[in-house]
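Shown here is a partial selection of chains from the complex, left in place.
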Amino acid sequence: MLRRVSASAFSCKSKIDLTLRAMANLNGHKKAMSTATLDVAGVYPPVATPFDSNENIDYKKLEQNFQRWDKIPFRGYVVQGSNGEYAYMSKEERVAMVAWARKRTPKEKLIIAGSGCESTKDTIEMSQKMAAAGADALLVVTPCFYKGGMTNSALSAHFTKVADESPVPVILYSVPANTGLDLDPEVAISLSEHPNIIGMKDSGGDISKIAYIVYKTQASGFQVLAGSASFLFPALAVGCVGGVCALANVLGEACCELQQLATDGKLEQAKQLQHRLIAPNGAVTRRFGIAGLKQAMEWFGFYGGPTRAPLQQLSPENAAILRQIFESNKFL
Amino acid sequence: MLRRVSASAFSCKSKIDLTLRAMANLNGHKKAMSTATLDVAGVYPPVATPFDSNENIDYKKLEQNFQRWDKIPFRGYVVQGSNGEYAYMSKEERVAMVAWARKRTPKEKLIIAGSGCESTKDTIEMSQKMAAAGADALLVVTPCFYKGGMTNSALSAHFTKVADESPVPVILYSVPANTGLDLDPEVAISLSEHPNIIGMKDSGGDISKIAYIVYKTQASGFQVLAGSASFLFPALAVGCVGGVCALANVLGEACCELQQLATDGKLEQAKQLQHRLIAPNGAVTRRFGIAGLKQAMEWFGFYGGPTRAPLQQLSPENAAILRQIFESNKFL
């Protein structure tokens, strides 16, 4: 059963009359595109990609993980996001895993696919292939290798072209810890006018910036998702509609419960749960990264397995520290 | 009338049984020190220091400003904080302004004095003088010039010695935008055990860090204050007890109203007010700094006046931008 986030203290304006806006905006945009609203409010795990000992995707283990996740009231899944080690996947693997996930997942759960590449044309191609593979929406990270050239103008043009050519809605994605770039809020606000750009995932965690983007885009129904369980509750408090949380691979129920508590106005409980999630989340992201995430998954009945190199396995010492963090916060 | 923050969804545990803890902790601490609880919950302006055209402190103008601020339900005033241009003041000026402020201010409003210096011994001396001048508590910024030497160990020792020697309670102060240092949460958590360190002002704005410190120090009644109006509401949501907000020099009533709305559980209104405060706050801090703050004060009936050099006055172009930001958020 899917507990959806609905009207509440922390609800978002729905993405209404997008059709009208789309028609009004046809001037600058080459193609007809998705005009229906897609409500993305809710919690998502950015699905960890399981590998066998040869670094190949192990779809059997992935299916086992999904079967457990399916019971959690997620809004859907982010496939081939940063935590899915997409940067280490071939183009074919990225599309295949999206197709696989869409096929095996109940329709009411969204599949949001990470289609970002460094070049605009690769991103367009990847977006179209992932849409064809059934992705409901695309998460498009800021290109970042030529940092000096990634001006506001360049990023605006990039996202606009990708959104113009994408058959399904686009969600902007800013993750400074990986890219070294923090998408300027004014760029996000300006892009929110594009009829095929419906939201943003912000993993930077600057809560003022997040709140400001929510505020300045609320007329258009732009949907902002927290990029981490570490600030999910304050992000909901300032108007985010959900979160894509690495920790949801491990503690999905707690992440969903946090959003529900916030939605229900149970603020003291929300605060307390948020408190307990910060250290475990920090441990499987900033501190120990994907190796930490996969290690923690093992303790909670999921398959974690190895990462692809050059990411390295957790040392026994670090695994002990990680476990202690989950224990001291009463999750183990 | 003083609307104090009280029991509510966002209330803090009061600093109970500090006397007992102080007694229990006497081992490592040289002196008897303040054993009474000081509840610092609430909103404070870090008072801008008015100068005449010769860069001298203009106490007449300051008194005029205070008379208007006195009508706002602030918990008190921060005197000689960063926004008070303390770094440009002589030792004598810093102490004198604290003494002046304490003398002219009703006892129910706290005077929190910024006593941080680069060296430990200067900070101790300044803390003692400010306490003698009537400060209720001291705000002690992280020393920062020898960044490479400001290890966790060095900062712990510094704050411990200062707190040992201070006759009034100490509040830690982390303001990375000025110091280039972000106080490690583990250091803050450890220092929260000191009976004379009662809280922290965090201006960095990493909401996860703030929440984590609240969480790990709640048993001791440690009080965390948001260092900016830009994230006051989410900071209260995760357990902060108030804020020291540059913007409160200008929009003091709105800042207090925001805390009240949060305290009363009026979350939608709190969110909306928070939204409107972000751009004005950003404009008088990050973007235009103290010159922007002083310019904005003029528009709201306060005396702003010049900054001390090398800080420069706002250009007419920037003043126009600043004004537009206040107007578009419906404060002018």
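Letters A and B mark the chains as written, and numbering starts fresh at 1 in each.
Everything below uses one rule, namely that a contact is a pair of C-beta atoms (placed from the backbone, for glycine too) under 8 Å apart; a residue touches a chain by one contact, two chains touch by 3 or more.
Please read these numbers as outputs of a predicted model, since none were measured by experiment.
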{"item": "Subunit count for the whole complex, all chains sharing one sequence, 2 displayed", "value": "4"}
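FYI, only the chains that are shown with their structure count from here on.
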{"item": "Distance from the mean Cα position of chain B to that of chain A, given in whole angstrom", "value": "36"}
{"item": "Residues on chain A engaged by chain B in the complex (per definition of touch)", "value": "9-10, 205-208, 211-212, 214-215, 228, 230-231, 233-235, 237-239, 265, 267-268, 271, 274-276, 278-279, 281-282"}
